[in-house]
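Heads up: the structure comes next, in structure tokens.
Shown here: the complex without one of its protein chains, the others still in place.
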Amino acid sequence: VAAVPITFLSDYGYSDEFAGVCRAVIARISPDATVIDLTHGIPRHTIGVGATVLASALPFAPPGVHLAVIDPEVGTARRGIAVRVKTEARVLVGPDNGLLWPAIDRLGGAVMAVDVSLSPFRLEPISATFQGRDVFAPVAAHIARGAGLAEAGDEIDLGSLVRLSPSEPSIGAGRVVAHVVLIDRYGNASLDLDDSHLPRTGLRLGRRLAVEASRSEHEAVFTPTFADVEPGELILFEDSHRHLALAVNRGSAAEVLDLEVGDEVTLRAET
Amino acid sequence: VAAVPITFLSDYGYSDEFAGVCRAVIARISPDATVIDLTHGIPRHTIGVGATVLASALPFAPPGVHLAVIDPEVGTARRGIAVRVKTEARVLVGPDNGLLWPAIDRLGGAVMAVDVSLSPFRLEPISATFQGRDVFAPVAAHIARGAGLAEAGDEIDLGSLVRLSPSEPSIGAGRVVAHVVLIDRYGNASLDLDDSHLPRTGLRLGRRLAVEASRSEHEAVFTPTFADVEPGELILFEDSHRHLALAVNRGSAAEVLDLEVGDEVTLRAET
Partner (left out) sequence: VAAVPITFLSDYGYSDEFAGVCRAVIARISPDATVIDLTHGIPRHTIGVGATVLASALPFAPPGVHLAVIDPEVGTARRGIAVRVKTEARVLVGPDNGLLWPAIDRLGGAVMAVDVSLSPFRLEPISATFQGRDVFAPVAAHIARGAGLAEAGDEIDLGSLVRLSPSEPSIGAGRVVAHVVLIDRYGNASLDLDDSHLPRTGLRLGRRLAVEASRSEHEAVFTPTFADVEPGELILFEDSHRHLALAVNRGSAAEVLDLEVGDEVTLRAET
């Protein structure tokens, strides 16, 4: 039987061999599994950013195994998990710190979960600080080539999985207070707002709005894409994650508005 | 039938999941296609740099599909295209903004082109800002697994493709005014000069020359490789793109000469 593909996301970066060694481990166990690197550039230890990116990316991936490692508490009692979800019987593998939760949710919810911390598939001697290599990659590789979840670890209660509580915008009285959840390399800033929030906000496509961030105020227009405005102008738009987001055409909204992930942004529809 | 390989170049960078999601889309449509990432590190929105790198890299690639996305005008009326070239019937896929043109030219010229902006292969709902994921990757993946160009979009006139006018050196009266077309991570600066220009320049292998850049003047020697000179010395050499280029042995010509892509450099053969 051919192996299913494995997607791989982490905060390992590109300057070290961490992601590469995990790929090597996978290739040793499951030579036929295609590994699809989603990104290893998630900022260090930012579980929330990784969780948002993972949930947004996985619906575009083929069914298979989804390996994700952002693991600031490696070496502690935090569990490692493998979780089967409803959508296409995919399996997510990683630390039980909330990283996988939004993706599990997006993919129909968990159907079965096992604790892989002491998986028989782990490499020995296990490192206290690099369980991507020693636990998660081998577990993912064995599942990709057909091992059952029950072989990878002991079943655990689905209700015990660690959940992330995503940030929530506060909406009312003609203004929206939202939070930055992602900033991409172009300086576009995704907010914790999507089109389900729109009716209550007074924001309308084609209309202008005021954006307050880092104690300064800016004018923007709510428009489908960058190129609808002049270079240097600020827009609100629906980004490819289907979040509402701020961008500057040919520039960087994060720089112009001095934004970081987690920052508050206030939007007010202009009349 | 096995799928042909897909090469992939973009300015998506490595900190986000953009390139990874495109690979995921390809794997979902065409699981057997090998994806060869050329680079995703082209500086943001620099179509000229991407075009030069692509044209230089593709002759080394296996025949197949060549996906390239640097797309500052995404979401506007700019077209998406798929173009079959003469050499090995390869197909290039990307925005019609000149990015593909030098590679098309290098690979024997265009034989057939289609507008894929509304391709039946596109993903729905299409994003206004991420057509790499929603248009170009799916089109490339379907063609890699055997779809014909005519299935990917409506045929367009070959004469209507957007062309880049490459920069040209000006040569005469004992001096050459050239332009920087690429700067690599080692700080080597490729110029819009190749050996076809040499006879008119007075520059000769083994001879010294004066290099004027950013209002300062430097001594250099025209030599086959870095290691012919002492660390810290400036050379003119034929680089791996077959451009004449400036380098500093164990150092950075871009730093020493304070160069950016597009800058003018004046070379004068010494007598």
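Things to note:
The first chain written gets the first letter, and so on, giving A and B; residue counts start at 1 in each chain.
Just so it is clear, contacts are C-beta pairs under 8 Å (C-beta built on N, C-alpha and C of every residue); 3 or more make two chains touch, one makes a residue touch a chain.
Predicted, not measured: the structure shown is a model, and the values here were computed from it.
Among B:P62, B:P199 or B:G262, only B:P62 touches the chain that is left out of the view. The residue from B:K86, B:R163 or B:R250 that touches the chain not shown here is B:R250.
Interface with the hidden chain, as seen from subunit B, comprises residues 5, 7, 9, 14, 34, 36-41, 43, 53, 56-57, 60-62, 184-186, 224-228, 237-240, 250.
Hidden from this view is one chain, which touches subunit A at 12-21, 23-25, 27-28, 31, 44-45, 72-76, 123, 127-130, 133-134.
Assume only the chains that are shown with their structure count from here on.
Note on chain placement: the centre of subunit A and the centre of subunit B lie 31 Å apart, centres being C-alpha means.
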